[in-house]
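Before anything else, here's the structure in question.
One protein chain omitted, others in place.
What follows is chain A.
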């Protein structure tokens, strides 16, 4: 079989596992692909290299293609998100001074109750809370704004500061930020360095927060449908393999190698295994399904998620939310997901948009064929989001 090389950009995080395992476990080879995994240092670098055609596909924060669709990035060829690669995987951490105050106030650090943690934090903070996030357009930024806003923090009582994930621990230690929200293993890394305590997993705030997506250039997806499909199937199968708890340990070993994350595998194993050390005192908390790759339709790129993110980003940036939602929805390619993953056996929901935040528990719903389970996706405060109907325009190149 002829093998095609594809260059994939990724940042060193546990949610890069589908890309790494697709190559290492042979899911890519089964599809006739050899993945050249290019380790990157910045999210902006992933976006720019993809735009200039220096990589064929990128592991990207889900809100990034939304921001690009809204014209909030450099002028580059159109980019589409064709599938989610992970849900969850984030943790919110606070510095030692806040930890002491929260403990003195009787907070139990259960690493689960977002309402209690939010109220405890509100009582402990006077003045402005500076929170590190990895990128202005990130799931972390949305989680922090939603949770702190619903916990009584006024908009001007929170300052979000962009900090590259590997620097998060140092930024906390040097007092540049008081807290941060970041993808694993960088929260566990900060706990291991000392001076950080984990307060919540991202899933305690929003039960199914889409974290990373596979982003391609629109012209590549259109002109190379076979390669696009092969890549999506390889990553989808890698995600399914990763969702078997038996495989998480070996995944942690492999992604931690020097050529990938280059960290002790024990750190990556915490998030992947769902048991996190929340303080330097060694307290462990079990967080079931801390990160999901495939189960419960985790990889389906709902257009309603594009609308939800576009609505929030547009309001902050002073753009028209209705136009923003329409623009963004066209960049989450549920059509390509159906086309390329149907044959692989992915469960396909009947609709491509839904009321977001409505499921308090996993639910069985009708699918294209038979039934499928959708993962719970409620926000901790019960908020829901009704997307507008999508009025597709002919696909443009920009």
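Basically, a residue touches a chain if its C-beta (ideal position, glycine included) is under 8 Å from a C-beta of that chain, and two chains touch if they have at least 3 such contacts; residues count from 1.
One rule holds for everything that comes next: contacts and distances are computed from a predicted model.
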| item | value |
| --- | --- |
| Which of "Sarcosine oxidase subunit beta", "ANTAR domain-containing protein", "Phosphopantetheine-binding protein" or "GvpL/GvpF family gas vesicle protein" matches, in UniProt, the chain that is not displayed | "ANTAR domain-containing protein" |
| Among A:32, A:149 or A:164, residue touching the chain not depicted | A:164 |
| Residue among A:43, A:109 or A:220 that touches the chain left out of view | A:43 |
| Which of A:32, A:73, A:195 or A:264 contacts the chain that the document leaves out | A:73 |
| Where the missing chain touches chain A, by residue | 40-45, 48-49, 51-52, 54, 72-76, 134-136, 161-164, 166-167, 174, 176, 317 |
